[in-house]
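Heads up, one of the protein chains got dropped from this complex, but the rest are sitting where they should.
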Amino acid sequence: MSTAIETGLYVFLLATFVGFEVIRRVPPLFHTPLMSLTNAIAGISLVGSLVIAGSDHGVTSTVLGAIAVTASTINVVGGFLITDRMLKMFKPREARKPATAAKVAANGAGTSAVVASEGASR
Amino acid sequence: MSTAIETGLYVFLLATFVGFEVIRRVPPLFHTPLMSLTNAIAGISLVGSLVIAGSDHGVTSTVLGAIAVTASTINVVGGFLITDRMLKMFKPREARKPATAAKVAANGAGTSAVVASEGASR
Amino acid sequence: MNDYVIPLCYLAAGGLFIVGLKGITQPKTARRGLQAAELGMLFAIVGTLLHKEIIDFTWIIIAFVVGSVIGALMAVFVPMTAMPQRIALSHAFGALAAGLVGTAEYYNHQPEIGAFTMAAITLEVLLGFLTFTGSLMAFGKLHELLPGRPQVYPGQNYVNISVLLVAVGAGVWLVVDPAQTWLFPVIAVLAAAFGVMLIIPIGGADMPTVISLLNSYAGLSAVAMGFALDNKALIIAGALDGSAGFLLSVIMCRAMNRSFTNVLFGAFGQADTSAAAGGAVEERPVRSATTEEAAMLLETARSVIIVPGYGLAVAQAQHRIRELADVLTRNGAEVRFAIHPVAGRMPGHMNVLLAEADVPYDQILDMDEINADFAQTDIALVVGANDVTNPAARTDKNSPIYGMPILDVDAARTVMVVKRGMKAGFAGVENELYFQDKTLMIFGDAKKVAEGLVHDLEATVRA
Partner (left out) sequence: MNDYVIPLCYLAAGGLFIVGLKGITQPKTARRGLQAAELGMLFAIVGTLLHKEIIDFTWIIIAFVVGSVIGALMAVFVPMTAMPQRIALSHAFGALAAGLVGTAEYYNHQPEIGAFTMAAITLEVLLGFLTFTGSLMAFGKLHELLPGRPQVYPGQNYVNISVLLVAVGAGVWLVVDPAQTWLFPVIAVLAAAFGVMLIIPIGGADMPTVISLLNSYAGLSAVAMGFALDNKALIIAGALDGSAGFLLSVIMCRAMNRSFTNVLFGAFGQADTSAAAGGAVEERPVRSATTEEAAMLLETARSVIIVPGYGLAVAQAQHRIRELADVLTRNGAEVRFAIHPVAGRMPGHMNVLLAEADVPYDQILDMDEINADFAQTDIALVVGANDVTNPAARTDKNSPIYGMPILDVDAARTVMVVKRGMKAGFAGVENELYFQDKTLMIFGDAKKVAEGLVHDLEATVRA
């Protein structure tokens, strides 16, 4: 068995174990960002695409490579940006914008407990 | 960089990730069996020992190899057997030997709830 | 020098991708994880650009700029409600790249490819083109460019599987006898055709499971590319992608108590259509209420659990619902959100929508965390959710959703349901919940009703 195959099999086996172990711990809260992050990571097909777009194997090869680079780059750039956009939206209770607290405070008695806890955490 | 080093580094990196992810999930209940199981697995040094004990590099090498094989085999055989012995001891509440239930039953009133629950699970 | 730098770049990339995924297991570390993954990608790209095979950067730069612009625009402008489509589209891009790279590799090195590399390339192209067309179809159904209903005809499954088998057979033949170069385009075309045919019989609402599965295929095609190019970073990234997609689809299937086979070949969701077409909706009395009446009840509630579903996403009502939650909180009620694993249009979708509307994530609870609390809750407010609250899943052995774990909204003292009419949900079954005495229907579009409730509640509170 060639070392390339053997090594490939080891890396695949181990990476799959790691993948399953890590991803099973991702809470449902983050399932959508998880998908978009793995999308971005799958943009790793850039690695193959770049070499083909930049090497000297005739026009067809270069064009196929350029399309592949475009497609992969969309995934990388788009995937990371959108994951970041999503993750920024997730905030714990304490981190809500002060405006809310102000509004709440203006509302008096019934909610004083809530106000107190919000105030304390800042 | 030679492929052997490269591959080795990948395998080490990934296996360490797997190790940490899996072992952090082992409950304290099983920390002792875990240690004895990894001991057994570390008997994998047999792989190196066997080749040295069996190959033709002079007496010294063979003797060193034979000692190494003995030491590794103690780990493998002893480690697996003792882990098995330990794991067999861990039983959930329902699986306790009937004798206990009988003794309990003979004790009447105060414990009828316990008896009932033990009975139902069998 | 590069003999060391390039392999170490790839090694770092592989490690950083894993660190990235580990980050996203916790809210606190999620963004740091993202940055680790970004750094990993940077390493991978730098390592690749150092390859001495690359002699001309013109096309690389052009393609990179074009891709970046498109990617950035998509990332900035896509609304959160359109996440499922976007994900489907990006599977298509990734798979297309894999397919094209495989094709170029084949034609560039064609006569001297070893059997193993040939097998890897064939697999890469097969999975690549299959996932490409399949994901485009999924995109079409999710974006409602294509009809969402399952399109079925007799013997369909056999035809589909035959196409796949022929493609695989051709691949094996090509590996065994590399002289048959005409087989290569045949494989590519058959794979693309199978991708389309696979999605045709699957209903639009099953697309989330399907895109998770396509996620997994896209990952596997990257793995195949890694084997073909002997690049371990590719194999790691592909394996992570593959296991993520696979696990998510398993989680969803389990949460629907359905099997993979049923999702892929079951043409589920047909009943839905036929029932709607036949107008077979039964006329049984339900208690319905206006938003004013509902607001009066809500005003007295000390604890409210809001259950958002697919209808909330469709109506884009997340911001209005958050306002409603704010008003209720100001009125002194404890308000929480309960999320079923398959509520909405993709895994975790409801969470993102609520986060977008500024609902703090510790107010959003998973099914397992909150189910026991319904019994101590004054009002369960179901907004555009249906199947995930249907008690038939617990009791009716003949129901298609029997055995699916559900949110126990019927344990709450009062249940309010916001939906447009009495139509069934995705599974096409009637919901006994609506006919219970404790249930109050508030008919209307989720966004409008939420607006009305906020308005009336503010009026009541002020009064």
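A, B and C are the chain letters, set down in written order, and residue numbers restart from 1 in every chain.
Here is the rule we go by: a residue touches a chain if its C-beta (ideal position, glycine included) is under 8 Å from a C-beta of that chain, and two chains touch if they have at least 3 such contacts.
Just so it is clear, the model here is predicted, and its values are computed rather than measured.
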Touching partners, among the displayed chains, of the absent chain: A, B
Interface residues of subunit B (partner: the chain not displayed): 2, 4-5, 7-8, 11-12, 15-16, 18-20, 22-57, 60-62, 64-97, 100, 103-104, 107, 110-111, 114
Absent-chain interface as seen on subunit A, which is shown: 1, 6, 9-10, 13-14, 17
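Criterion: only the chains that are shown with their structure count from here on.
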Subunit B-subunit C separation of Cα centroids, rounded to whole Å: 40
Where subunit A and subunit B are represented by their mean Cα positions, the distance between them in whole Å: 37
Subunit A and subunit C: spacing of chain centres that average the CA atoms, whole Å: 14
Multi-chain contact residues (two or more partners), subunit B: 10, 14, 17
Of all residues in subunit C, the ones touching two or more other chains: 14, 18, 232, 236
